[in-house]
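Presented below is the structure to which this report refers.
Only one protein chain is missing from this complex, and each of the others stays in its spot.
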Amino acid sequence: MATTDVTLQGAPGRLERKPVVNDMSIQVATVNGSGSQSSNTVLLRSIFQMGVPVSGKNLFPSNIAGLPTWYTIRANKDGYIARKKEIDFLIAMNAETAHEDVLSLAAGAAVLYDEPLSLNSLRNDLTFYAVPYDKLVAAVCPEAKLRKLVKNMIYVGVVARLLDLDMAEVEKALRKQFAKKLKAANLNMAAAQAGFDYAAANLKKQDPFRIVRMDKNLGKIIIDGNSAAALGCMFAGVTVVTWYPITPSSSLVETLIDYMKEHRIGPDGKATFAIVQAEDELAAIGMVIGAGWAGARSMTATAGPGISLMAEFAGLAYYTEVPGVIWDIQRVGPSTGLPTRTSQGDILSTAFLSHGDTKNILLIPNSVSECFEMATDAFNLAEQFQTIVFVMSDLDLGMNNWMSDPFKYPETPINRGKVLSKEDLERLGTFSRYKDVDGDGIGWRTLPGTDHPAAAYFARGSGHNEKSQYSERPDDFERNMERINRKFETARSFVPRPEVVSAGKSKIGIIAYGTSHWALVESRDQLKKEYNFEADYLRLRAYPFTREVHEFVEQHERVYVVEQNRDAQMLSLLKLDVRPELVTRLRSISHIHGLPLDARSVTDEIMTMEGK
Amino acid sequence: MATTDVTLQGAPGRLERKPVVNDMSIQVATVNGSGSQSSNTVLLRSIFQMGVPVSGKNLFPSNIAGLPTWYTIRANKDGYIARKKEIDFLIAMNAETAHEDVLSLAAGAAVLYDEPLSLNSLRNDLTFYAVPYDKLVAAVCPEAKLRKLVKNMIYVGVVARLLDLDMAEVEKALRKQFAKKLKAANLNMAAAQAGFDYAAANLKKQDPFRIVRMDKNLGKIIIDGNSAAALGCMFAGVTVVTWYPITPSSSLVETLIDYMKEHRIGPDGKATFAIVQAEDELAAIGMVIGAGWAGARSMTATAGPGISLMAEFAGLAYYTEVPGVIWDIQRVGPSTGLPTRTSQGDILSTAFLSHGDTKNILLIPNSVSECFEMATDAFNLAEQFQTIVFVMSDLDLGMNNWMSDPFKYPETPINRGKVLSKEDLERLGTFSRYKDVDGDGIGWRTLPGTDHPAAAYFARGSGHNEKSQYSERPDDFERNMERINRKFETARSFVPRPEVVSAGKSKIGIIAYGTSHWALVESRDQLKKEYNFEADYLRLRAYPFTREVHEFVEQHERVYVVEQNRDAQMLSLLKLDVRPELVTRLRSISHIHGLPLDARSVTDEIMTMEGK
Amino acid sequence: MATTSSTPAPKINRIGLSVMEYKGGKTTLCAGCGHNAISERIIDAMYEMGVQPERVAKLSGIGCSSKSPAYFMSRSHSFNSVHGRMPSLATGAMLANRNLLTLGVSGDGDSASIGIGQFVHLMRRNLPMVYIIEDNGVYGLTKGQFSATADVGSKLKTGVVNDLPPIDTCSLAIELGATFVGRSFSGDKRQLHSMLKAAIAHRGTVMLDVISPCVTFNDHEGSTKSYKYMKDHEEPLQDINFVPYFEEIDVEYDAGTTVEVTMHDGSRLRLRKIEESYDATNRIGAIQRLLEAHDKQEVLTGVLYVNSTAPTFIDLLNITEEPLATLPESVTRPSREVLEQCMEELR
Partner (left out) sequence: MATTSSTPAPKINRIGLSVMEYKGGKTTLCAGCGHNAISERIIDAMYEMGVQPERVAKLSGIGCSSKSPAYFMSRSHSFNSVHGRMPSLATGAMLANRNLLTLGVSGDGDSASIGIGQFVHLMRRNLPMVYIIEDNGVYGLTKGQFSATADVGSKLKTGVVNDLPPIDTCSLAIELGATFVGRSFSGDKRQLHSMLKAAIAHRGTVMLDVISPCVTFNDHEGSTKSYKYMKDHEEPLQDINFVPYFEEIDVEYDAGTTVEVTMHDGSRLRLRKIEESYDATNRIGAIQRLLEAHDKQEVLTGVLYVNSTAPTFIDLLNITEEPLATLPESVTRPSREVLEQCMEELR
């Protein structure tokens, strides 16, 4: 399988020799389970430490070992970290895919390959470097059974030499990677060095790609979105976490477990949290709702299939008004689909999750720092609005490594929403659970265990009046449903506002969200540079839409809505929400292939649609 | 609880005495489990047999016995059978609700009450008739423990006398009701007669309401939508039925069981079908999909909570392209909501049921005859398009009794879609399950058990290519998803077309669907008569929308979309589907209180929105 | 306290509440429904045990049985949820507030049909709660279809006969890890009353399957969950005598035929054996005896299994004593320094 969607190339062509500095895509084609993850991380970190903006994307199969995997590192001096369509530097370790991988490269790319693969005969418009890995590894690693694990570190050394990476940075990255395992670190360092030395002695640099030290990454961290979310949840004060493993969400909770064990055990050795692996997603959300009802900050993390299974319970929470946070790390659906590929395909079904009239709040992070921040937002909003808040991350964000400024400590206190304490009840005497006393649609609630005879109310998924008594009265039902809708309207002013970048007086707007953002950053520059085409930009961060979203559509003649699904799901929500007069302005750019969105596709498509 | 939503009335007023013939709403307010269902059916049938168009709507609580229930019979010479807001003739049997029931009547109504309730003192703008039920029943029914069951038949006799019903018709209806129980029939007939005699001797007719024989019901039948659907499924050739009981869908399958046992047992005494009570809705849909994959015509019936639970499996069927039929007898959601009240609240979540990009075909019957016909349509479309077809009925249609012309025998043969037999395979040698050989998006399938070495394919919810082999290739995935979408587009030309009634050159259009239709029939007449306001009308019968729907919106300046939910769900689907330029034309009239829609509300609302 | 009135003071329990404080709303179930009797027994047991109503959380699924929490203990919080999934809600609630006394009420359809998955995993966890199945062998609320506890050969009013084997929720619960399992009958006031009191004292999952006839749909000839059938086939294993920890008075008991189990809170559960060989602390024996009962068409009642020492799910999770629900921000949000440390590790 080729991971790029460019047409296969094989024709000879002249090679450009102009140096290309700090702007390249390096792809490692390997086999999963072969331990190349460490090598790739070291390579990524080495470039990062060189001060060059970088991103790493893992394209892995849905099995455990033995199938093709591609890891793509993009280094870019301008900070473009979206997927790039073209691969500049291929590290071909996998016999199974090597041919197709090589054939799909654009002319001028470089290929580093395992000597026995003899790839150099395939094309004559590429630069080829052969490395006898087996020979090299045998020399550095006497223990035969460890060789498989160490072999991959060799290409790190070779690449360091070819791209001009500082071996000191490689060593630093490598020692960080094997922090607790000195022996492994030494062994791997030897392998990297062997690669470097081999390259120095045997390979003649012929490709134009080079890394030169910059200072763009000062103070920055590298983290994946799921770990960032985990940190965010811990600092949001989460107390009950439930989960059922599913790619790509499992690592969110697994990292959270580690963090919580380290930082949330009280001085008495007791946990200030509970994390439970549930028997399935129905149980996971059930526990979240039970805990939310009883007053915990509760959450779970899942992916599409889990979201579908949660549909009935989500309606219960919506209608009984119980807070909870659900992370949907989106992967490609429908059904099992492509479980190890990224998408933004659950927007519509999650917004309307459950039968009857339901509408859910969605938050949509685009970066690891937003994963961190929106964790707090999500819990605060969930408790403020007494409803489930879905955080719509995706596989690309959740499971890949991203650079980021360090996260900021949350400066505002936790908002636990409208909860009446025993003392409040003593003052008030009584309360009506579902009464809109404040005009924002939100009633006051009490927690089970509140020691006051008037504290109890009867939560039920069936019709009820303001006092939460059973009611089948048409007027009670209608009034209650309208109040719940009022909450949703109120939420518009409280959910995270969009990021708006105005190009000046452009008549064209682009709307994107989540990880599509990174392609848009680059695409807008391409549009400007290559076509002198300037567009304003709005990055959605939440549903329901805030005032700014409506204004943005209002202010532009044409608005392109870019997303990673087939059915233009966010565009659909926009169509339902903007003034009907404005619907004609909305145009869709949608992709559904499971690869992170790239800038070039967007640029081309906008230009085609603009008739250029 | 008052079942009407008019303001409480209590002020004295002058009574009109003009006779009101064949135009009234009779409401029996009683307690469930008290056996009044038989009496009400006899009353309904008696009027039906008098040739006067009639409908009966049961408003019952979500428990088994002892709570207030209202049964409303509407008789109308013009054939208006929607719920009418005002009650003309109240039969007050339930002490608990009698006061509110009486207070909510409009001036001029008549009240028949159980003497001890002394309701006549409540207002002086109504006609009151008292009946000493206990005394009367004691006389006709010596066995004390049967009295409770027989007592209700007395009011049938009283009403017959007061409204001028022919006692011969009452007797006919009653003997039909107790067809297999002669003793019960006789006892009940005596009770009815006692009521009639008592009324003749003691009650002075003071209200204006009368039934006069007409001939509008010749050859007609009375049936509820669920039974009609059951019949339809049997004649559609259903072979596998699974279910999990849930109001208001249970009676569909329970009736189907009876019909199938009578008419679908082979000469060898063996069933040509299987009906299985599953352990829950996840299993019910799983069995439907397993059976559909293996070649059965399979179905289940459920309501909102079941639909939500089916979300994950629905996506599997969508993506593996397995046929099946799911009846959603809609009730009021979200969550348990009002399980014994009607709504059209599952439209949006069912259309997009499941994560990822899914879109489902919906059929929407408005009448018992369409329940019958659409059963065949649903199975044919499901097999033709290899997808699940949802039939969106509702509680009002499914559980209430409706008059209808007799159902027409399906004249076209069953369409089993594209299935390759052993012989086909012998001819073809091979096949690709998911290849669009015919340009309509629909591939050919084979059934397990087909005796040919090339018959087998591997169905999977994960990414696959045309040959149904596992694939994670971006291009395979995208191509496949687009083909599935093409099926949906093809379906537009095959789903039932809307019913369009053109008023001539009106600029105003009304769109409604399902049971809302009956209010619209009447409302459009009201609009015309009372406001000289003519509107064209389109009744949707399916999603995706056909050409006619787009043309209708195209042809009208303003289009009111009338529905029974909070969030204007069908309007939302229309917004997503019509040309963006036309979205401004769409206006919503939505209700969510669980009572069947009435014409007056619609009329008033349209006039308000029209500024009149 | 001096009282001038001559009317006798209302009877109160050890925390000063009258039985009225344990009542609920008016039932909307059928007159004669077994479920109503169970509600009465719960009221009495809670009253006698002097449980603070505010400490109790009542949870249920969907069904006639699941409606019943509305008919007792209005001073307790309650959650009438979705069909078959109450166990997960209860689990979440207990995680949030370990001090709650959680009482789940379910039906046989709610637990053994749609709900068997969550039931199984609840039992496995030994979550401290009292889980009652009001077992009538049918779906009452949807008008009388068979549930998965219906016995083979049991006949519906319509003549339909059940031919699938019943799920014995008690043997299942014992096998899966519940630590207090009993079966009783809504018509057996004394037994059910004692069993409920012991259940309240137990720490761990208490699973009580209470046969509770549905007078409307399953109380006829041919039903094996009818009042009559229970009268004819009930086989009590023991006389149950429960002595709460706060009761001083004690009497001698015959150690030969009586087993005494000391509960977590110091209460004592005394089981005077009717069936000689039955040992309620023997897990495997209990399951075996239950399986045999089916073959003999007996309905064994009594405390089938009790283990008062196994760790509960809350113990295993090592949760802090204070309810998680109300931990202050100072405890739930780590410090600025912790964040800085985490950031440093990522550089």
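Letters A, B and C mark the chains as written, and numbering starts fresh at 1 in each.
Heads up, the rule we're going with is that a contact is a pair of C-beta atoms (placed from the backbone, for glycine too) under 8 Å apart; a residue touches a chain by one contact, two chains touch by 3 or more.
The shown structure was predicted, so the numbers you read here are calculated from the model rather than taken from an experiment.
> Touch as defined at the start, partner being the missing chain; which of B:Leu146, B:Ala184 or B:Leu447 qualifies?
Answer from the full complex: B:Leu447 touches the omitted chain.
> Specify the residue from the set B:Tyr198, B:Phe235 or B:Tyr513 that touches the hidden chain.
Selected residue, touching the omitted chain: B:Phe235.
> Could you tell me which of C:Asp232, C:Glu260 or C:Glu292 touches the chain that is not displayed?
The missing chain is touched by C:Glu292.
> Contacts of subunit B with the missing chain: which residues?
Residues 219-223, 231, 234-240, 242, 259, 263-264, 266, 268-274, 276, 278-280, 282-298, 312-313, 316, 320, 406-407, 409-410, 413-414, 446-453, 455-462, 470 of subunit B touch the chain that is not shown.
> Using the touch rule from the top, list residues of subunit A that touch the missing partner.
33, 61-67, 244-247, 250, 277, 279-281, 305, 335-336
> Under the stated touch rule, tell me which residues of subunit C contact the chain that is not displayed.
113-118, 120-121, 124-125, 148, 163-165, 167-168, 171-172, 175-177, 283-284, 287-288, 291-292, 295, 311, 316
Keep this in mind: only the chains that are shown with their structure count from here on.
> So how far apart, in whole Å, are subunit A and subunit B when each is placed at the average of its C-alpha atoms?
Result: the chain centres lie 44 Å from each other.
> Can you list the residues of subunit C that touch 2 or more other chains?
62, 82, in rising order.
> Which positions in subunit A are in touch with at least two other chains?
Touching at least two other chains: 312, 316, 320, 460-462.
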